[in-house]
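A single protein chain has been omitted; all remaining protein chains appear in their positions.
As written, the chain order gives the labels A and B, with residue 1 at the start of each chain.
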Amino acid sequence: MSITLSKAAIFEAQAEKATSWRNRLLALPALVIIGIFGVLPLLIICVYSFLQAAPYGGVQWKFSTDAYLNFLFQRDIFDDTLQFTPDFLIIYLRSFLFAVVTTVICLLLGFPTAYFMATRPPAQRNWWVLLITIPFWSNLLVRTLAIMFIIRDEGLINNALMGLGLIEKPITMLYTNFAIQLGLLYSFLPFMILPLYSSLEKLDFRLVEAANDLYATRRQVLWRVIIPLSLPGIIAGCLLVFIPALGAYVTPLILGGGIHLMIGDLIAQQFGSGRNWPLGCAQALILMAAVLVALYFYVRNTSGKIQHG
Amino acid sequence: MADPRTIDIKDQPGFRSIAILCLCVLYVPILILMIFSFNTGSLVTHWEGVGFGWYGSALLNEEFHRAAQNTLIISTSATIISTIVATLAAIGMTRVKPWRGLPAAFMVINLPLVVPEIITAVATLSFFALIAGAFGLNFGIGNLILAHTVFCIPFAYMPIRARLEDMDLTLEAAAADLYATPWHAFRRITLPLLVPGIMSGAALAFIVSFDDFTITQLVAGPGQTTLPLYIWNQIRRPMTPEINAISTILLLVSILFVSVSFLIARRRAK
Partner (left out) sequence: MTIKPEQNLPPRAGFLNGVVVPEQPGKNAIEVRGVRKVFGTGEAQVAALDTVSVAIRENEFFTLLGPSGCGKTTLLRLIAGFDFPSEGEILLYGEDIAPLPPFKRPVNTVFQSYALFPHMTVAQNIGFGLEMLGKPKAEIQARVARMLKLVKMEALAGRRTSQISGGQQQRVALARALAPQPKVLLLDEPLSALDYKLRKEMQIELKRLQHETGITFIFVTHDQEEALTMSDRIAVMSSGKILQVGAPRDIYDRPAERFVADFIGETNFLKGTVVSKKSGVASVKLASDATVAAGFPEGFDPSGAVTVVVRPEHADLVADAAKGTVAGILANVVYFGTDTHYHVKLDGGDNFIVRHQNSRSGAVAFAPGAKVGIVFEDDGARILRD
């Protein structure tokens, strides 16, 4: 090989090396901030979950697996045996059920809405997107409060029904499972619509014409063409609803009134009145594990899709 | 059967009704909440007349002032810090030759979006408790600013990254061709074209910080009440339409910033 190879090729290699280091340096501040104040705390609660609770909150630096044992068992005060206590497990299962129902109903309402939005003319479409985006970013606490005002005993629904003489005593809706379910649906509906919309917006609607041309009816086009093509958006939307619904905190706090707990307020309780930080950490990690399982299926699903086509 | 000439073949029967239903479901509760903020009566659900009295009493409230002040300090600081570091990170991570560790860096940046808020909240609480206990470190309101900055970064990052990806690479090549050094090309071409993305990212970062309740509630120390915390404290007392007035103010701030971010993002580089 000739000597002429060197100059330009070496220059290029040097320039590349320099920019690669510069780029790393640029990303560093963000990575350091999230690393110290986002990742490190997660590691700390991993450690905390294996420590003993201090009597007035906080932890004692003694190794213990009590937190995980306490999740399923309770130590009998008299004979020190472990007794199976499913209280926490029930809260987890109930939260899971709430999250699943929320996801399914949001999908049933969100898909037609997103499809309708995606088939509007562009100018109208922008308005729809803005109208769905506003609740997406609006204060969750305030939106939950709005639901509370409507379903309270002296709220709008009961007032209206009594005013019409349909009922004599208000129907109790607040602080019930129904209230939590309604609140979750209301909170997370925009989280389903927007990802579905962004996947349907990219759909080539000439395919619908082609399917129609080949004798498919409207419903057949929907099931055989549109839904399979928007599957990545459907999965993304389901995940964006399921994960925050599973870990919901504000909704059960306000609409469940501390009577019907979900995982979120259970965890918060251990750091407040429960004064059992290790237990709270263990509960948080178990929730995190559930989220990671959901994410794992998402990643496996989407990467499989990419290989397909 | 409708006249086939008037139907778009893309339309699916019933979808329009569901879409309108969803819109109503999303807006009716908010609108009712807002309407009752103008109630002159002292009951949250009985309508007595139209007036701005509750806005007046909210705005004169000393506690509200403190909460608003705290919120502004925290949100503004978190927005400025997160937007700056997110901009730098986006420039170093978008449209560049992949460097080793880039996929891991993406994961770290997006981590706050994946972890449920309540977990972040208790983890941050544990972290600050630990450094307070072990090193006697307490940054006061700085604790909240740092906690907010963490989850603001990915929100600021997204629109900046999108803007960078949309940008025509040949513009920078053209600048270099016209004797601009890499720094000048960045300063005169890349940065000005990136400004809308940065503004949009800053608006989103401000909203999520301004609205945050869960993390703030667990991490906040005494005297660090923010507006969402103030509302929460009000709910637990006998309620008056003052809470509707404050809620309405919060919603309007969100709507303003969403609309700004939305309009900036929609205006593509021409």
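Note that a contact is a pair of C-beta atoms (placed from the backbone, for glycine too) under 8 Å apart; a residue touches a chain by one contact, two chains touch by 3 or more.
What you are looking at is a predicted structure, and each value in this text was computed from that prediction instead of being measured.
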Touching the absent chain when the full complex is considered, from B:25, B:96, B:132 or B:193: B:193
Which of B:180, B:235 or B:260 contacts the chain that the document leaves out: B:180
Residues in subunit A touching the chain absent from view: 1-2, 4-5, 7-12, 15
Touch residues of subunit B, complete complex, unshown partner: 168, 170-171, 173-182, 184-185, 188-189, 192-193, 269-270
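We adopt the following convention: only the chains that are shown with their structure count from here on.
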Inter-centroid spacing, subunit B versus subunit A (mean Cα positions, whole Å): 17
Footprint of subunit B on subunit A - complex, ascending: 16, 19-20, 22-27, 29-31, 33-35, 37-42, 44-45, 48, 58, 109-110, 112-113, 115-117, 119, 126, 128-143, 145-147, 149-150, 152, 154-156, 159, 186, 189-190, 193, 205, 208-209, 212, 218-219, 222, 243-244, 246-247, 249-250, 254, 263-264, 267-268, 271, 277, 280-281, 284, 287-288, 291, 295
Of subunit B, residues touching subunit A in the complex: 8-16, 18-19, 21-23, 25-27, 29-30, 32-33, 36, 43-45, 81, 84-86, 88-89, 91-93, 96-97, 99, 101, 105, 108-109, 111-112, 114-127, 129-130, 133, 146-147, 149-151, 153, 157, 204, 207-208, 210-211, 213-214, 218, 228, 231-232, 235, 243-244, 247, 250-251, 254-255, 257-259, 262, 266
